[in-house]
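The structure follows.
A single protein chain has been omitted; all remaining protein chains appear in their positions.
Now for subunit A:
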């Protein structure tokens, strides 16, 4: 698969494959991040034309609150994709976070300061199991995470006997419903998370290791990267992020359902792809992903404001992913670069 997508047409190979070592990443990643950000702003502004209520500041706040869930999720998904994997277990781990938060912790529990982190640890263990399967049993990532998803979902179904009970923990309600500096707390949290995530992925050693492993495992190992650790980490991060989103969702809607995570899997992948990351791994920035997540959230709010039925919304979502894939195709970028000189 890799071989096919990277073969350039031989006759033009010499002119195209000049020395683009430095420019390749800068062009591709900056271009896609900036264009996604511009697209976001344009969509928000043009939304006013559809409905005057859209595009207002309160609308922006709503988008950012809703976008918080997707940004956190797609950070986890993005880290997994960066190392060449794919995490399909997000819906199950989101639901797990939500259900454990309501049934273990619940409202008014004085022990929530250690129980809520406990929920995250439990979710992290699911991620650990996924990476164990991927690394040591050599199960393809998407099969392994799909299997874990089914296992966890069925475990939750059995655990709750089909009807989740309990209310949201107080901390989760505070996170989602309070205000800081006149802004909703999730919006502030979104900004902090985006900066922290970007710093981790692009500015720390571990972040750079992720790129190294995603680009070429053998080369990374020879270069002294702790490959095993770096391959374990992404699924754990992703599962913890998903568990956190589960808790946050419970705080937002004050209750857990068994299908609460289902609507987040495809957008999480889409956000990463639209944000300019390669689905093959080794390329992409978190800021691009944040843009992708916000773009999808804005589109979602506009589409639901248009009153389109769910089926059409789904078709549009799929077409957006397809469009992003087509636009981000390797050859297209090569073409653009060759036009540039």
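FYI, contacts are C-beta pairs under 8 Å (C-beta built on N, C-alpha and C of every residue); 3 or more make two chains touch, one makes a residue touch a chain; residues count from 1.
Basically, contacts and distances are computed from a predicted model.
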Name per UniProt, for the chain absent here [options: "Putative secreted protein", "Ribose ABC transport system, permease protein RbsC", "ATP-binding cassette domain-containing protein" or "Probable membrane transporter protein"]: "Ribose ABC transport system, permease protein RbsC"
Identified contact with the non-displayed chain, of A:64, A:153 or A:260: A:153
Positions on subunit A contacted by the hidden chain, ascending: 1, 3-5, 7, 86, 133, 137-140, 142-144, 146-151, 153-155, 157-158, 161-162, 266, 269, 273, 279-280, 309-319, 321-322, 325-326, 329, 331
